[in-house]
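Here the complex is missing one protein chain, while the rest keep their positions.
For clarity, chains are labelled A and B in written order, and residue numbers in each chain start from 1.
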Amino acid sequence: MAVRTASGLRDVSRPPRPQLVPSSVMAMLIFVFTEVMLFAGLISAFSIMRSTALIWPPPNQPRLPVAETAFNTAVLLASGVALALAHRVHRRRPERARLPLLAAVLLGAFFVGFQGREWVGLIAQGLTLTSSSLGSFFYLIVGLHALHAVAALGVLVYAWRRLAQGWLPPSVLGAAEVFWYFVVGIWPLLYWRVYL
Amino acid sequence: MIEHFLPAASSFAHEIDFTFDLIFWLVGFWFLLSEAVFFWLIFRFRKKDGVRGQYITGELKSEKRWITIPHGLVLLCDVVILIFAIQTWYHIKQQLPPADETVRIVGQQWAWSFELPGPDGKLGTADDIRTVDELHVQVNRLYHFKLEARDVVHSFSVPAFRLKQDAMPGRVITGWFKPIQTGTFDIQCTQICGIGHGIMGARLVVETPEQHAAWIAEHSTTSVAAVASPSAGE
Partner (left out) sequence: MAQSHPAPSHAPHEAHGHHEEMSFWSKYVFSTDHKMIAMQYMVTGMAMGMVAAFFSYVFRMEMAFPNREIPFWGLVTPAQYNALITNHGAIMVFWVAMPVLIAAFGNFLIPLMLGADDMVFPKINRLSYQVFLLSALVLISSWFVPGGGFGGAWTMYPPLSAHSAYSLTPMGSTLFVTAVALEFVAFLLGGINFVTTAMNSRAPGMKMYDVPIVVWFIVIASIMFMASVGPLIAGAIMLLFDQTIGTAFFDPNRGGDPLLWQHLFWFFGHPEVYVVLLPAMGIVADVMATFARKKLFAYKTILYTAFATGVLSFTVWAHHQFVAGIDPRMANIFTVTTLLISVPIAEMCFVYIATLYGGSISLTTPMLWALSFVGEFLIGGVTGIFLGSSGTDIYLHDTYFVLAHFHYTFFPIAIIGTFAGFTYWFPKMSGKMLNETLGKIHFWGTIIPFNGIFLPLFVTGIAGDQRRIYDHNNFPELATPLLQHLREFATISLVVMLLFQVFFFVNVFWSLWKGKKAERNPWKANTLEWVADSPPPHGNFREMPTVYRGPYEYSAPGRTEDYWPQNVPN
C-alpha cells in the first residue's frame, strides 16, 4: 500500500508503515480492555457489598433463575463458537462465511431475548432496580451486559450485510469478532459471580 | 513539629509526633541533598562560550551507579519509615486495649452527640448521659468509642489527641483513646458533609477524676432533661 504525503501525492518509493495489528482491531482491543475493567469494577463492587452485607441474600427477594440461565449461557457460548467458525471459513472462502455468521447473530439474539423474558418474570416477583441492593446490582450488571450484546449484535449484522453485498475486509470482521468474543467471554464470569 | 502547635493530650499523640519527625528528617535529608545537587549542577554546567556538552548515555554501569546507589538507599529509608509507620498504626488503629469505659459518638448533619454510660458503667441503659456538642471524659482512663453516622459520612477528629476516624452511615466503628492531659480541646468534623460542615465542631472536656465525678453526678440526676437535648440542639 502506498503512503500519502502531505501534498496529497502518493510516495511509492517508501515502504508502508508496518501495522502490528490492523488499526481497527487494535482500537477495538483497547476499547474491550476498558470494558473488561468496567465489568471488573462492577463485579468487585458487587462482591465487596455481598461480603460486607449482614444478611445475604436480602430477605423477601426472589431467587435468580440459575438453571434457565445456565442453558442460556450455553446458547451464548455456541454463538461464540459459530463466529469462530465464520472466521475460519472467511479466511479461505469468504462467501461461505455467511451462514455461520448468521448463526452467531441468531444465537446471540436468542440470548438477549431469553434474558428479557427472565427479567419480566423477576420484576413480576418483586425484584426491581430499587427494591434492594441485589436488585440494583443485578439489573445494572446484567443490563449493561445486554446493552453490549445488542451493540455487538449490531456490529455483527453490519459485517454480515457487507459480506452479503460481496466484500468484508478481514479487519472489520476482526474488530467485530473482538467485540463479540468479549460479550461472550465475560458472560460466564458474570453468571458465576451474580447468579451463583 | 506538631506539638509545637498543639498539646499532645492523648497517650498515642507522642508516637505520631515522633514518627512525623522521623519522616521529616529522613525525607528532609534526601530532599535537601537532591535540591543541592540539582542547583549545583545547574550552576556548574551553565552555558559557557566554547564549552560543549558531554556525551553521556547513562547506560554504563559506572554511570548508572549514581542512580542505583541512591535508589537502594531510598529503599532502605522506606523500610525504616515503614517500620515506624506500621508500628504507630498498629498501636492506634489495629489493636484495641481493654476499655475502662465505652462511649457512643454519633455524627449527623451538623452536630455531634455523645452518650456516656452513666453511673452503672453500661451503655444502652436508662441512666446513660447524653450530651450534644460537648463530650466530658476523665483523664487517664481508656475509652472505647462506638462511632456512628446518621445520614452522611462525617469524620470524628480531635487534633490534640491526633485522633481521626470517619463515621460511616450503616456501620458502627470502634476505636479507642486515652486522654493524658486535662483541658478543653476541639472536636472537628473533617469530612465534607454538606453546607454545615464548616461549623460542625464540638468540645472535648478532659477532667480530673473529681471534676468528672461531680459532672456525672450533676447530669445523671437531670438525665431526663438531658435525654431531650439532642433534638433540641439541632
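Simple rule for what comes next: a contact is a pair of C-beta atoms (placed from the backbone, for glycine too) under 8 Å apart; a residue touches a chain by one contact, two chains touch by 3 or more.
Quick caveat: nothing in here was measured; it's all calculated off a predicted structure.
Seen across the whole complex, the unshown chain contacts chain B at 1-2, 5-6, 15-16, 19-20, 23-24, 27-28, 30-31, 34-35, 37-39, 41-42, 45-48, 51-59, 63-64, 66-67, 70-71, 74-75, 78, 81-82, 84-90, 92-94, 109, 151-153, 155, 157, 159-160, 162-171, 173, 185-186, 188, 190-199, 201.
The missing chain lies against chain A, touching residues 1-8, 10-11, 14-17, 19-24, 26-28, 30-31, 33-42, 44-45, 48-49, 52-53, 58, 129-130, 132-137, 140, 144, 155, 158, 169, 171-172, 175-176, 179.
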